[in-house]
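Every protein chain except one is present and positioned as in the full complex.
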Amino acid sequence: MAGNSIGELFRLTTFGESHGGAIGGIIDGCPAGIALDLNAIQAELDRRRPGQSKLTTQRKESDEVQFLSGIYEGVTLGTPIGFLIPNKDVKSADYDHLKDVYRPSHADQTWQAKYGVRDHRGGGRSSARETACRVVAGAIARQFLAQHGIQVWGYVDSVGEVELSKNYLSLDPAQVDQHITRCPDPGTADRMQALIEAVRKEGDSIGGSIQCIASGLPAGLGEPVFDKLHADLAKAMMSINAVKAFELGSGVKASKMRGSEHNDVYNEVGKRTTNQAGGLLGGISNGDDITLRVHFKPVATLMRDQSGVDKDGNAVTVKGKGRHDPCVVPRAVPIVEAMCLLTIMDHYLRQQAYR
Amino acid sequence: MAGNSIGELFRLTTFGESHGGAIGGIIDGCPAGIALDLNAIQAELDRRRPGQSKLTTQRKESDEVQFLSGIYEGVTLGTPIGFLIPNKDVKSADYDHLKDVYRPSHADQTWQAKYGVRDHRGGGRSSARETACRVVAGAIARQFLAQHGIQVWGYVDSVGEVELSKNYLSLDPAQVDQHITRCPDPGTADRMQALIEAVRKEGDSIGGSIQCIASGLPAGLGEPVFDKLHADLAKAMMSINAVKAFELGSGVKASKMRGSEHNDVYNEVGKRTTNQAGGLLGGISNGDDITLRVHFKPVATLMRDQSGVDKDGNAVTVKGKGRHDPCVVPRAVPIVEAMCLLTIMDHYLRQQAYR
Amino acid sequence: MAGNSIGELFRLTTFGESHGGAIGGIIDGCPAGIALDLNAIQAELDRRRPGQSKLTTQRKESDEVQFLSGIYEGVTLGTPIGFLIPNKDVKSADYDHLKDVYRPSHADQTWQAKYGVRDHRGGGRSSARETACRVVAGAIARQFLAQHGIQVWGYVDSVGEVELSKNYLSLDPAQVDQHITRCPDPGTADRMQALIEAVRKEGDSIGGSIQCIASGLPAGLGEPVFDKLHADLAKAMMSINAVKAFELGSGVKASKMRGSEHNDVYNEVGKRTTNQAGGLLGGISNGDDITLRVHFKPVATLMRDQSGVDKDGNAVTVKGKGRHDPCVVPRAVPIVEAMCLLTIMDHYLRQQAYR
Partner (left out) sequence: MAGNSIGELFRLTTFGESHGGAIGGIIDGCPAGIALDLNAIQAELDRRRPGQSKLTTQRKESDEVQFLSGIYEGVTLGTPIGFLIPNKDVKSADYDHLKDVYRPSHADQTWQAKYGVRDHRGGGRSSARETACRVVAGAIARQFLAQHGIQVWGYVDSVGEVELSKNYLSLDPAQVDQHITRCPDPGTADRMQALIEAVRKEGDSIGGSIQCIASGLPAGLGEPVFDKLHADLAKAMMSINAVKAFELGSGVKASKMRGSEHNDVYNEVGKRTTNQAGGLLGGISNGDDITLRVHFKPVATLMRDQSGVDKDGNAVTVKGKGRHDPCVVPRAVPIVEAMCLLTIMDHYLRQQAYR
């Protein structure tokens, strides 16, 4: 109810402030008997890790996950999987100047309003560091779903005005991690990189978007009415820090279209040849690929002075200090994938319950 | 778990197929002691009702709500509010030809895949008729929230390419229901109407978008991490039939922007003068207006032949029959408002719990 | 959260005050494709109905259930099953004298304290009339579970000091409804009846207990730790009006026993020959019969004067008026069975989810 859990049958609950002892979580509802590749989980975490490339913050969070329960001799027990990621390379003193300051477009003011108290160091629990726990759980869901033929992948689709205007079917998932932007089209990727570097030099930041695809779902996943699969996907994605918009299939463009263009009609052999639907009809998977797009705002922390306010309502200057990404989308790809994986796994189990 | 409920503390559960005995619902968690204006609830329902204008379907669903419990002498008891809306003007025979047919971009195929059985008449439970129950519950939330200074209103922001390019602050909420398009700008509204009528004549349909605004929220509503207020709003909106995209504040545009443009900085007297945030920071209300936008696809049913498929996989022609709206957005305004009201009321109670 | 729902995957939500328009409920999560015998559901309801024998209240609630959704051509659709039981034979004026009075050992005072408002007529929502909805849902669960080889039955085990001291294995379930006491041992049943009649003549009431047995469960149902199957059974039973105690298997006697007596050891062919466990080990079904016992207090309404209090704290005399059972256990048998069925069905689906 306090909102630190997601999922009904495959349920992740997380804890942890950015500069506390550790962050971590509990996965409740992982089926028993799954042989887990723990290295693959760590590898996912490394994809999200700060400091992985020259485009990202130089904070070196090592982000090593430790499993404490739920796995015995490499196999899931069906019991809750408790895990920890210790907080290291924490420089809390870097944040002393922010103790009583609300930075623009950060959550400082709202956390204070809500709780009357907060841990300002490194953003406390509002830090995107929390998403590391989602990546751990998503990596476990990935291994389960792979055994059932379901694959999820994502890539950077745009950075500012630089957009990848290609259909995902013409892209190679193996290319995504070949470029530090996580855009699988080399030319576009280079232009994105150039833009991010230019923005960083100006002490500014820039937004971007991620496309995510889920393939191999059987028809029938998703609960109609309130828990439509895409409604749960939207919630999962909008719960990621800095996300401002969610699109399924045709997305925003749908509102400009006519039915005669938008409908995915059947051909002479009874197959659909388009996928405006984005793989879901009435909130239930139709067997086609699920396609969605997530839009991130530019990072609020800039490497330049900005005007903020202190807790007493006085205008103050917020210095551009600390170690931050000028653009989050390259590192956000594994987070988007994780939220997609968690949501699909939850609905996979839900469908299994009622069969 | 089967997804027919929404909300945690203010919880709506609905039931009903389009052509069954009735649709209805239970609202669990409405605080006691609220004097309800039942006429105002019915009036909301009338805003959603089919057949209300020449732009909408000519099905005449009278949509009269009957309250069965939870209200005594006009005041809420704190007990569940059970309510019914009988199904009338039901012409089930109109749907006989669809018994074994999957219409393009409808949920026929997926419901069959999920359940192995379905009530095909009028779309069964996949019909947007179900949303009438949401409007009832939303109307109750509206009365509660009004007592706490919170107001929600929405309007049609675009129909196809006809967009209202004005900031909501320059619009008058009282104008919304003055035009059958529910666009509060008369000139734009007329162009929208003309477009819808043209589309209808062609037997086609068209998409559109709705802007929704919530004012008067105290800072502090919303649970950080997974149940961010905008994550729950996104889920609520994406659960409405035909919605393909959700935007908060700056929305999709955020991904094109730089931090220096996007940040809502404070002025010399410590106030924000912009609202790219859309009223939420870190998932928690900041005291500014919440602004969101919802995109609807064009209605899938066309008044022309389309190619569908039968349950055995054979291509079939689906005739354009029945009584349907060429554009859903005018009637969807009260639904969008209702989902916004339900979500905010739920979070209002959640915040109250932890105070 | 306001507590009008039970179950996670097979979820019943109920509404309704005793003298409102109707009581009813929604069953969310009933699997699709089950052919339901609606007469059998009504028959269960008739077992709970007031006025069914000379031992029970002479209020004639006809208790006719109407299904509004979720069933099409006799088969479940997988969508929510909405149902109503209209309130009839309602004599609200009978309760006028209780408007501002708190009867001893009734819930009048506590509902007023909780909500600040209440519908005093017929006990409002605190009336056991609400349990009729549980019986409807239980009857549906019974049909589902029967298809999976699971049977549930109960009987009156004691009325006051009259106890049936026989093991259930020596009793015939078919005998239960042969006697108006619902005790399947004719001699004991007659003594129970005589006691109830004597108590009634004195204007008094009397408590009793019900034994309930569930057979045919596969080993493996129940979630360890907090949602042990017997923990959920205990909650389900304690939620029935007037229940004061719950026992699983050896029950209260277990606290008097030594391990060497209590342990269900295995014989030379590896079988258990005793069932102190009551069919559950560590909260999970072991394949043996689940046996539980539920204790009911005597009905609080007596046909004699009692001292109560008014809402201002003044002592008042409460007259013995109205139409009430002197002993609830005969009519409570179908309610206990229903709660057992609902709980097992929920866990059956939960286990199916994780398989």
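Assorted remarks:
Lettered A, B and C in written order, each chain numbered from 1.
Everything below uses one rule, namely that a residue touches a chain if its C-beta (ideal position, glycine included) is under 8 Å from a C-beta of that chain, and two chains touch if they have at least 3 such contacts.
Everything numeric in this text was worked out from a predicted model, so none of it was measured.
Taking every chain of the complex into account, the omitted one touches A, B, C. Across A:Met1, A:Ala43 or A:Ala194, the residue that sits in touch with the chain not pictured is A:Met1. Here one chain is not drawn; of C:Glu223, C:Asp289 or C:Glu337, the residue touching it is C:Glu223. In the complete complex, the residue from B:Ala32, B:Val75 or B:Val117 that touches the missing chain is B:Ala32.
Although one chain is not shown, part of chain C still touches it, namely residues 1-6, 8-9, 14, 102, 104-107, 109-111, 113-114, 125-126, 130, 158, 160-161, 199, 204-209, 218-228, 230-239, 241, 244-252, 254-272, 276-278, 280-287, 295-302, 304, 306-310, 313-315, 350-351, 353-354. In the full complex, chain B contacts the hidden chain through residues 1, 9, 29, 31-32, 78-79, 224, 349-350, 352-355. Residue-level contact of chain A with the missing chain is found at 1-5, 8-9, 11, 13-17, 20-26, 28-29, 32-33, 66-70, 72, 75-82, 84, 114-119, 124-125.
Assume only the chains that are shown with their structure count from here on.
Chain centres here are Cα means. That of chain B falls 39 Å from that of chain C. Chain A and chain C have Cα centroids separated by 46 Å. A straight line joining the Cα centres of chain A and chain B is 26 Å long. Of all residues in chain A, those touching 2 or more other chains are 1, 9, 224, 350, 353-354, listed in ascending order.
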